[in-house]
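Every protein chain but one is kept in place in this view of the complex.
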Amino acid sequence: MTSAVDTPAEESARPAPPSGLLTVARAPGWVRYALLAAGLVVALWLPNGLYPAVAVDILCWALFAVSVDLLLGFTGLMSFGHAAFWGTSAYVTGLVAIHAGLPFPAAVLAGALAAALLALPIGYLAVKRTGIYFAMVTLAFAQMVYYVANEWRSVTQGENGLQGVPREFFGADLSDDYYFYYAILPIVLLGLLAAWRIVHSPFGRVLVGIRDNPARARALGYPVHRYKLTAFVLSGFLAGLGGGLFAVGHRFVSLDVLHWTTSGKAVIVVVLGGIGTLWGGVLGAALVVRLEDWLSFSGFEAIGLVTGGIFVLVVLLFRRGIWGTGSALALRWRRPRRRE
Amino acid sequence: GGGGPQSGGDQKLTGDKIVLGVLNDQSGAYSELSGRNSVKAVEMAIADFKAKYGDKAVTKNISVETADHQNKPDVANSKAQEMYDRKGVDAILDVPTSSAALKVADVAKEKKKLYFNIGAATTDLTGKSCNKYTFHYAYDTYMLAHGTGTVTTQQVGKNWYILYPNYAFGQDMEKSFSAAITAAGGQVVGKDGAPFPNTSGDYSSFLLKAPTLNPKPQVLGTMQAGAELVNVVKQYNEFKLRDKGVGLAVGLMFITDIHSLTPAALAGTTYTDAWYWNFDQQNREWADRFQKETGTRPSFAHAANYSAAMQYLEAVQAAGTDDADTVVKGLEGKEVNDLFLRNGKIRAEDHRVIHDAYLAQVKPQAEVSEPWDYVKILKTIPAAEAFRAPSADCKM
Amino acid sequence: MAGQAILSARGLTRDFRGFRAVDGVDLDVAPETVHALVGPNGAGKTTLFNLLTGFLPPSAGRIELAGRDVTGLPPERVARLGVARSFQITSLFPQLGAREHVELALQAPSGLGWRFWRSAKLMRRYRDRADELLAMVGLAELAEAPAEALAYGRKRALELAIALALDPKVLLLDEPTAGMGLEDVDRTVDLIARVRAGRTVVMVEHNMSVVGRLADTVTVLQAGKVLVEGPYEQVRADERVITAYLGAADAAH
Amino acid sequence: MLRIENLSAWYGEAQVLREVSLEVAAGEVVTLVGRNGAGKSTLLRCVMGLHPGQRGTVSFADRDVTKLPAYKRARLGLGWVPDDRGAYATLTVTENLTLPPRVGPDPWPLERVYEAFPALYSRRDSAATMLSGGEQQMLALARVLRMGARLLLCDEPTEGLSPLLVQQVGDLLREAKKHGVTVLLVEQNLHFATGVADRHYLLAEGRIAEAMDNSEVRSRERELLAYLGI
Partner (left out) sequence: MSGFLQNTFNGLVGGAFYALLALGLAVIFGMLRVVNFAHGAFYMLGAFGAYVLLAEAGVPFWAALVIMPLALGLLGMVLERAVIHRLTRLDPLYNFLLTFGLTLILQDLVKSRYGVQSSPYATPTELSGTVDFGLFDFPTYRVFILGFTVLLCVAVWWVLGRTRVGMVVRAATERPELTRAFGIDVGRWVTPVFGFGIALAGLAGVLAAPMRAVNPLMGADLIIVVFAVVVIGGLGSIFGSVAAGFGIGLIQAWGEAYLSDFPIVSQTVVFVVMAAVLLWRPAGLFGREEAPA
């Protein structure tokens, strides 16, 4: 169908773009505002209905998922090593908070910047490949970061984890997760807004073009690798934002934040929520975090069986994820059936 | 044992009930050493407590909450908070994995609720991370090294080669072992930190090196645990080190590890045990009850969970209240003997719970007369010797 | 002529694992002309295009654009320097609408594409120009349709609109009329004739009538080498071209 | 040889073929002409058994093959030259040629194929998608000849070929015909079509609008061209 004569190297065989893209954008304005308002109300209410620590986790994971979706859904790159950024930021945030005693937003910012910095070399190497290669390469690099953190005990405390990360905020008492939730909510909303802005910016348009046909984008004069790298770094920053908040939220950091299962979980969250839907990631985060919380008290031992099973089902039956399926159904409902 | 409630007030117990929380690994690497069977052990303790006090008990409303922390400290963190805050848990038990254990100690301190750690080995729990509400039961790296290092040096060979996984636990173990060996008149002729985690599962370069050292080591001390220990031992046998005159000592081994490797692969290996189910009649009777409940023999962690639950309930009974500070006061300095704690004492200085430990040796296959009866006890190490002196790092 | 050539190649060579697809090609494209590249299948025309636009690095040789050495530059840089191309095998963004294609192309030189903190509504500023270009290629009514839903001939037209949107100095068209119906071919020829003013066009084409109507100069490639070069009528009559390419009974379809 | 009766086909809800019936006798070359999107390629895919949404009957060599899967139809002697040329990226040129089993009484030996297409010979060990557009077209045609298919379904085999090669393809089809091969040809190039074919069907909006013979096509060429060119 395509010939490598026209589009050399692997770009010729780019994967088909995931479906379900940008469907929501076509929903009428009032629907979008209603959804937004509903989302805000839920976000404000959340720690009253859920255990606040769980609500905090949901916020952090929402950012993480959105950062992964920014790459997967809008750039066509599946990072299976995003734990590297989430985790690095968690460590840096923790260290800064412990040793410099800065207010936590500053520490989190430092962590996110560190994550973005790390995303630069990893991204530089990884964006040379696409599709499944990209997934494997990011996975491998993340594993490398994991080992380095594991060995660098003088800094990371190795297996024991970085204990006692303070929640310093100009002396305010945030030790109760309930208040802490409201303290970080603005940061998280800002992060989500940033992701939304990126997707709906001229830059985001170029990314979608690159995702669909990189060779064509190059012929238009877009430096594809640099765009991808920029997206990667931005995504690393957002993941770092989530990771930093996660560290402060739990008041400590362990190696788990860098483990590949964390990367895998992030992808699960995005796929469950809906690839390329952005808000789907938030929904997915809420569901997965809540589900895990429930499972660990349920006495049901095979957590992997449930998460793995859900995952398989989603991949087989609902590839658009919850958000994608929902909006597709809504659209169909508005315009019942096209005539033959 | 103490009598009934000292003052008859009914509202001494929050919500007129006692809730014990077992927070441990129910699906991962430690789920068999403790896991859901620890919950069973705690339930046995509650039953025994109720039987013992009958109507005199502070309350009949004693229950167990349990959660799986999947060996993840962040999960442990939220679960512990949730247990204390929402599930009304008065004391959390077990918590294997050092990072999770340390994290929960933090939570206990903040929430001012009791915490009995059983599953973790790190001495930090009674060192720089100690706190008023945390008690460390069962074992720690010092205990493991001290017993095995001293006795094996005296009885098997003076020259050691130590192989340890290169992370906090392994490094800790290596230091403690080296100290114990030197103190007993032995010598560490070589030591190597193997990668941790060791994905390749291969230890052959270390095992090849061992017999070529000068002077030749008589004992290979391996500090690996769980699956990594299994790898080391399998390859130890493959390279026929025993035939080459290098014996085996293991830093941390559970009865389940012996079961995995089979006694044949380990015959003659020495290690320190905190408790052994077939040590005496008392243990054996309890082990039989346990087997009826669970279908398997108990590890020392199960017995320790039972004991910790029992001691907590006794303390509440004695104090007549579940107020944490009062209960802690009652526990501190208490001397106890029970199923698990022999010549036990709950040290006030660092909340280390000390007790007799045992130097065990794996029996040759021929001497194994029933399932799970894999070791003989070479020596009982008295409580005072088995654990380190209170650390100066610990400031309550 | 070499002095004023806007696009020139010297000794351009490209090997694929021991196979030489382009073999020491010297090419000079005079400014503001239409230069056709013809030759048998597999002669190396598309490969030559890929070399000229930076999609493939040459194994040897040198490429100059208006006197500037562009050898080995990546495609996006070459494009920035004013060289636009279309693809022999249609290459679009399947999920984007026709207008969005053109807008993306119009935006490319501006650096607006980096503004990840601005709203995509900024791109509206290109709308009028985009609609103009779409009208030019006969796609005015189809501005909203996603590319994957367009019929083959429409896709080719969109390719052309995109290339024009870059307002290139040099326009490289790879078989712009392949797969088009007769009327579309005519329309395309007219279009090229219109847009060539102030531009240089290099095109690969098998349709000799199209070549005849448009080309000032024709270069015939064979087996990676230049066989003949000259004005259309002269090339067409050349004995070597007839045996290698046109065939005895010239089929001017 | 080939008989199609009341064939209808859909893409999802959109119907692209409507009750098409046509017949090709043994040894005949028949073309199918029609505008872009008329459904010509779809018709060939239906004959090959590759189109899921279809109704009607297809019989080949007096045998109803409507229910047969594609690979069984191929084994009966149907050879398909797809419109996208169908070159395998992961196979070399030689492998592309030797992949299909031999199905007919007169399969071409490899040497003969390479003799007819020297360009392919020189690229025999390259991955097939590395070939130029025209070379891929040759490969697709050469492949069904090597199979020895009895009925060739050729979808625009001259697209992108140089004038010289177009003539060669014409020669090849005429020669195949001489050896008793039947051809159903989809073609935009009327000039070429009249050169090789005996009869023509005009497909419009999913129906057979007209059946014509060569002379009729020649006399109405202008009109037809205008029609086909939209």
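The first chain written gets the first letter, and so on, giving A, B, C and D; residue counts start at 1 in each chain.
The definition used in the following text is that a residue touches a chain if its C-beta (ideal position, glycine included) is under 8 Å from a C-beta of that chain, and two chains touch if they have at least 3 such contacts.
Remember, predicted model here, so these are calculated numbers, not experimental data.
> I'd like the shown chains that the missing chain touches, ordered by label.
If we consider the entire complex, the absent chain touches A, B, D.
> Could you tell me which of A:Trp61, A:Trp86, A:Phe104 or A:Phe141 touches the chain that is not displayed?
A:Phe141
> Give the residue, chosen from A:Val155, A:Leu193 or A:Ala302, that touches the chain omitted from the document.
The one listed residue touching the chain not shown is A:Ala302.
> Please identify, in ascending order, the residues of subunit B that touch the omitted chain?
27-32, 166, 192-197, 199-202, 204-206, 208-209, 212, 226-228, 230-231, 234-235, 237-240, 256-257, 259-262, 264-265
> Applying the definition given at the start, please give the residues of subunit D touching the unseen chain.
Counting over the whole complex, subunit D touches the hidden chain at residues 48-50, 69-72, 74-75, 80, 82, 86, 88-91, 95, 98-101, 103, 127, 130, 143, 147.
> Please output the residues of subunit A touching the missing chain, sorted low to high.
Where subunit A meets the chain not shown: residues 4, 8-10, 12-18, 78, 80, 125-126, 128-133, 135-137, 139-141, 143-144, 147-148, 151, 260, 264, 267-268, 271, 301-305, 307-312, 315-316, 319.
As a convention for this text, only the chains that are shown with their structure count from here on.
> Please list the single chain whose C-alpha centre lies closest to the global protein C-alpha centre.
A
> Determine which two chains are connected by the greatest number of contacting C-beta pairs.
A-C
> Please identify the chain with the largest separation between its CA centroid and the CA centroid of subunit D.
Chain centre farthest from subunit D's centre: B.
> What's the distance between the Cα centroids of subunit B and subunit D, rounded to whole Å?
Going by mean C-alpha positions, subunit B sits 77 Å from subunit D.
> Could you please state the distance in Å, as a whole number, between where the Cα atoms of subunit C are centred and where those of subunit D are centred?
A distance of 30 Å separates the two centres.
> If a residue has to touch 2 or more other chains to count, which residues of subunit D qualify?
130-133 - these are the residues of subunit D that touch more than one other chain.
> When you check subunit B against every other chain, which residues touch at least two of them?
none
> With touch defined as at the start, can you tell me which subunit C residues reach subunit A in the complex?
Spelled out, the residues of subunit C in touch with subunit A are 46-47, 50, 53, 55-56, 74-77, 79-80, 84-85, 87-89, 91-96, 100, 103-105, 107-109, 112-120, 122-123, 162, 166, 174.
> Can you tell me which positions in subunit D touch subunit C when the two form their complex?
Per the stated touch rule, the residues are 35-37, 119, 122-123, 126, 130-135, 137-138, 159-167, 188-189, 191-192, 225-226, 228-230.
> Which subunit B residues qualify as touching subunit A in the complex?
The touching residues are 26-27, 31, 36, 65-70, 72-75, 77-79, 81-82, 85-86, 98-100, 102-103, 106, 110, 122, 124, 129, 166-169, 196-197.
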